[in-house]
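Every protein chain but one is kept in place in this view of the complex.
Here the chain labels run A, B and C in written order, and each chain numbers its own residues starting at 1.
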Amino acid sequence: MTRRILIDPVTRLEGHGKITIILDDSGQVEHAYFQVPEFKAFELFCRGRAIEEMPALTQKICGVCPTAHHHASSKALDDLFGVKPPPAAAKIRELMHNAFMFEDHLLHFFFLGGPDIIVGFDAPASKQNILGVIETLGMEAGKEAIEIRKKVRRIISIIGGSPLYPANGLPGGVSKALSAPEIAEIRSTASHALLFAKATLNLFSRRILPESRFRDMLFDDAFRLETAYLGMVDSENRTNFYDGSLRVVDPKGKEFARFDVHEYPRHLEEHVVSWSYMKVLSLKKIPWNGFTEGPDSGIYRVGPLARFNVSEGMKTPLAQAEYERILETFGGKPVHQTLAYHWTRLMEVLYAAERMRELADDPGLSDSNVRILPDSLPGEGIGVCEAPRGTLIHHYQTDPKGIVNRLNLLVATQNNAAAICMSVEKAARALIRDGEVSPAILNLIEAAYRAYDPCLACATH
Amino acid sequence: MEETRKPDRRPERIGVFLCGCGPNISEAVDLLKIAAFAETLPEVVCVESVPLLCADAGKEILKARISKDKLSRIVVAACSPKEHEHTFRQVLRDAEMNPFLLQMANIREQCAWVITDKEAATRQAKTLIRAAASRVRHHEPLEPKSIESSPDVLVVGAGIAGISAALTLARGDRKVYLVEISPCIGGKAARHEDLFPSLECASCVLSPKFDELLHNSQIELLLLSRVKEVLGYFGNFTVTIDRQARYVDEAGCIGCAACIDVCPVKALNEYNEGLDRRRAIYIPYPGALPNAAVIDPRHCLRFQGEDCTRCRDACPMSLIRYDETDTTRTLQVGAILLAVGFDLFDVENAPRYAYGRIPEVYTSLEFERLANASGPTQGKLQQKTGDSPGRIALIACVGSRTTAHHTYCSAVCCTYLMKFIHYILKKLPEARIFLFHSDLCLPGREAQQIGSKFSSDKRVAFLRMKTPEAISIHEKEGKIAIRYMDLLERSHDVLCDMAILAPAMEASKSAPDTAKQMGILQEKGGFFSKEHPIIAPVSTTFQGIYAAGCAREPGTIEQAVAQGEASAGRILSSLIPGIRLPLEAESAHVDEDLCSGCRLCRNGCIYRAITYDSEKGTALVNEVLCKGCGVCAALCPSRAIHARHFSDEAILSEISSLTCTEEKEH
Amino acid sequence: MKQKPKIAFCWLSSCGGCEESIVDLSETLLAAAEAAEILFWPVALDYRYEDLEKLEDQELDAAFINGSVRMDDQEELAHLFRKKSKRIFAHGTCAHLGGVVGLANLFPGKEGLNEAYLRAPTVSNPDSILPKTRCEEGGETLALPGFHPAVKALHQVIDVEYSIPGCPPTPELVEEAILGLLEKRLPSRGSVLAEKKALCHTCPLNRTKPERIQAQRFYRIYEKIWDPNRCFLDQGLICLGPSTRGGCKARCIQANFPCRGCFGPLEKVRDQGAATLSFLASLMHAATPEEIEMIADSIPDPAGLFYRYSLPSSRIHQSRFEENP
Partner (left out) sequence: MKSFEPVIIAFLCNWCSYEGADSAGRSRKELPPNVKPIRVMCSGRVDPEFVLESFQKGADGVLILGCHPGSCHYREGNIQTLRRYLLIQNMLPQLGIRRDRLMLDWVSSGESDKFAAILDRMTCRIKTVGPLPGPTGNLK
């Protein structure tokens, strides 16, 4: 007779989830399900609302990555009203976006998924958290991590009012220009952030990477998934979080597609499963054949690792150096090792800090012209950006009065939905032998999805 | 106290009193059933049916039960509260209970008389009584307040309306401050030749009033003065007055004019509508009161820096005061009357009448001066050339009844045009008169008679225009051509020597400033809004401020006098020396702990009863001005404004009680 | 040594923003973790529901619950917390009033599922599969919580001692609540732990408001560029400041953005929408039905704007779905 192992709720991620592992009578894993038991219906109740309210409204999908939604939404409004924000506005948005990527990635590293690798997979549950992290790294380091997040989130409040839910997104720009003192503060924070990013990568390669248990798991097949990858790149195929075109590479790393977001419906497809509220995305051009790996599967991944795999380098020097180090460590692309998400994520922290610094130094940032009034009537618009957890698409349609009558949201973690389920099952199969389960094993299984930094509120919205 | 819940209020002792109202209620509903039902209502401790509660016997019972049963709240189920609420409130007072702890259920007008099916009427009565019983729990004992007040009065404008009011008030032994911007009293009426409808000579009719005014010790006349600022409210206004120097000892001057003859400066005489010139030191017009000279610093050489002393040297009593200065003073008054009069529509804004381009086109006021014995021509009707006009055009509705300017009718033009016909025929019996009008408006007995008399006079032609705008004036062969379109849309030219326009009457140029200063509303044409157009016609939207004469709407001199006296009456009866002003008990109240100082409540209060305390950052209701309408309470987004006796709690409890009816229950 | 107070943090139908508002406590959070024993906090600590069930009744001194109640299991969880805790803090506007997600109450419950899983343009769902509360998968039964017909605020499901409004609450308010608990100086039960006065009271632009505002029409935020230093209402923009509880530190105003009401209605107001509607009406500079309608029509989505955060706990709670209303 079969046996069930239930992990409910899954912890140290955003949103509600549970894992059901089913063992056959010989104690081998028959199936493992990663279920999302929540749903909110944003696509329904945003209908009938005034289009200009979307950035403020849709960002409430997620309190962890609101800025990403705010920007995908604002860009959708630019598109829908046919207005191009003035240069200063675009810079302000990208600056806020990078500040946000920085602090959100650090949230994962120190509070959510990070503890797995900082304190160690096998540490007791009571240590698998920020407090354990502080214990491991020392109060100073811990406090500093908390401090820098606070300072960088302050950049978001300077620009958008609240550190959490910015309020500045408008079609054709932003509501507020930046004053000289504000820019000065941003600049000094950015420099501080850059130092901290370096230190964190240093910490990673000195303390975590060499650590054998982590290294084993990093290269272990249990944490390997052969999928395609999707991410946003600039004209030179370098990672960009705020703007660019979407690029897909196949499991061999070959470019599979490179398209403007307006073509997304021709490339991406959602599937529904009856055992979870989380919809599953796959590449439309490859016929859906369920939760399978390899070249015949349309399943792809997004987020830091995916952005690493689809890009041909980073735009900023230090990040580029880190990029090459990763490439060297894995001896080429694509990297399919799920735990590599941690490393690529820290590389992005470095990039975000460098980019913040660049933008803070840009003289154009202080321009007071930050908004252009639309003259065309609303209609249809699509906006895209890279959220910490991956590619995020907002798509709106309105009536002539600018009342939303249709919207479609493809949210970062949805793209990873299939991969997350598969990673969990794969880890479970590999790690549970003859019905043997220890807390350490269960935590390792959770480490399989935590690497993605999933956001389940987003994924179901 | 940490984490403790607020204590529940202690239960009320409610008494329900059912009135049979003779047969009216008792026969239409089942009072026994109702009484039984009332017994079951929460916190009701006594129910009593009385054949006729408003009769002395009934009131005795009510009074007795209140003290016997120690009732804390009363429900009276009887007639409309509008009929007997005050009666029963008095009974509560007599029983030493606060009168506001009463709620009436109107089971006569709203059940007995309007629902024939006794069953249904009884059900409805129960529902209304339950609602009353649940509402009355939320009543608070209100104490009607009162304040000290000043009985003195400020009258703005010494025209005929202001003067009539001032005299009436003074006869009532009131101190009156009469503020007038010009150097003399009497306003426009004083400069008329005759007065309609009696067609008596204006000065003969008016000067006795003027003399009485000048000699009345209760009235302090402030000439050359204007109101600078008004603070406060009904009963307690503080008014600041700016007085311009006259440079002549007003009291001493006897108007001998010695100073005037020697003055070297000449300026247009506004008191003759600029038809002639006056000196820099002058008396506005012969007969102007007070009969004293005044220096106009805008023209006097001394004030242009020259060292001219001719008038001072000429004055036999040396009453010239070059060193006199403008002064400011502050007055305390209880009420204010605005009698600031009107101005004529500026005809240059309607080019079709060629006013200002063709010299022989006059406005009605100019013509009054022309016809006036004390005017520029000593009353001789003559053209600027000196010849007397043979053909004279009178044109009605100039700027009135047209979408282009004023849509309203100025009410008196047609009648004074009749007066003008009378002037002309009296002075130039040979003249031909053409009256251009569209719909003559001659209300009242006299106007009609005079009108029909003239219409049968062959020297006078009544020409009907299609519309007030269907007319224009042109120069033609050195004469004036009046081109108009008749009812059949045929166009005609009528040649005349002189044209007299009847321009619309509009609020005086100073009205907007005054309205702002006083915080009152204005209507079409800028006239001051009335508190209520029918039942409160002489009071404005701000309590304690009244308006009379043409400041409130175009009207006759007779009406101006009546309104002046009416306003005076309102003031005399509401501001009684030594008696405190009673305040509206059911007024609004701001809870400072909840008020955010957003000040939007002021958008809803036309009585300016809500002020803002910038220190505390909260709004404040002035209970003197609050009329208790409750608009602000419904408007306040914090519900920080509490409408006394009509609180949210009271009304919400009525709603819940009324919605859970027997129909719903089963 | 005296025993540390035991507390729990949990989310229901939440966005995680309120969790961030706890994380943003930074040092205070570490201090709190020292001073109190945190026995449940999914976003940060590895406790499971079974650990929660194992607790004695009333063992928790306080549970800080954020998010509205949208799914069956969230309602059960709320009841479980009620059983285990001496005090319930409704943390954030969703728990306090229903929140943004409450706008779903304008639509019939199941429409949400149909829209997302059947009608969404990129969905390929030939067999019209919907998530099921019980489904057979590989011979095994898997369970999911059901999707409620309507969103509820926490107080509509269990008794709540304290509410911390805000989407999200400021860290200061959360800190004040936690310290109040630790230092035993909480106000009377039933209190809302934010300012008693509306946003205008602390709004830097309030002083620029004229004596009377007379709106010829209301502007939509994409229709005009406005002066950041003048009351937005006076510029014809709709700002919910007057009808919204203060305590947010005017975050949006600082960003030159009008208030959208996330702190909910005032102490004595039950229906934020009605309060908003009432004051906006008073700003209309019009007296005839035609003129007034013109201005009223310049507000495109009254319910969605006036009830942005508070529909479930408004007077009406939820659309009545009458045909051709």
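One rule holds in what follows: contacts are C-beta pairs under 8 Å (C-beta built on N, C-alpha and C of every residue); 3 or more make two chains touch, one makes a residue touch a chain.
The shown structure was predicted, so the numbers you read here are calculated from the model rather than taken from an experiment.
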{"item": "Missing chain: touched chains present in the view", "value": "B, C"}
{"item": "Omitted-chain contact residue, chosen from C:Ala36, C:Ile225 or C:Ala303", "value": "C:Ala303"}
{"item": "Of B:Arg246, B:Lys427, B:Arg570 or B:Lys627, the one touching the omitted chain in the full complex", "value": "B:Lys627"}
{"item": "Residue, one of B:Ala35, B:Ala562 or B:Leu652, that touches the chain absent here", "value": "B:Leu652"}
{"item": "Those residues of chain C which, in the complete complex, touch the missing chain", "value": "105-106, 108-109, 148-152, 156, 269-271, 273-275, 277-278, 280-282, 284, 286-287, 289, 292-293, 296-297, 299, 301-304, 306, 312, 314-322, 324-325"}
{"item": "Chain not shown, touching residues in chain B", "value": "80-83, 106, 108-111, 113-116, 120-121, 123-124, 127-128, 131, 521, 529, 531-534, 541, 586, 604, 606, 627-631, 633-635, 643, 646, 648, 651-652, 654-656, 658-661, 663-664"}
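We take it that only the chains that are shown with their structure count from here on.
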{"item": "Contact graph of the chains (line, ring, star, complete, other)", "value": "line"}
{"item": "Gap in Å, rounded to a whole number, between the CA centres of chain C and chain A", "value": "25"}
{"item": "Whole-Å separation of chain centres (CA-atom averages), chain A against chain B", "value": "70"}
{"item": "Between chain C and chain B, distance of the C-alpha-averaged centres to the nearest whole Å", "value": "51"}
{"item": "Per-residue multi-chain contacts in chain A, two or more chains", "value": "none"}
{"item": "Set of chain B residues in contact with two or more other chains", "value": "none"}
{"item": "Residues of chain C touching chain A in the complex", "value": "11, 13-21, 23-24, 26-27, 30, 33, 42-50, 70-71, 73-74, 99-101, 103-104, 106-107, 111-113, 115-117, 120-125, 129-132, 135, 137-138, 140, 142, 144-145, 147, 167-168, 220-225, 228, 251-257, 260, 300-301, 304-305, 308"}
{"item": "Partner chain B, residues of chain C touching it in the complex", "value": "161, 184-190, 196-201, 206, 209, 211-213, 241-243, 246, 266-269, 275-276, 278-279, 281-283"}
{"item": "Contact set on chain B toward chain C in their complex", "value": "1-6, 593-600, 602-604, 617, 634-640, 648"}
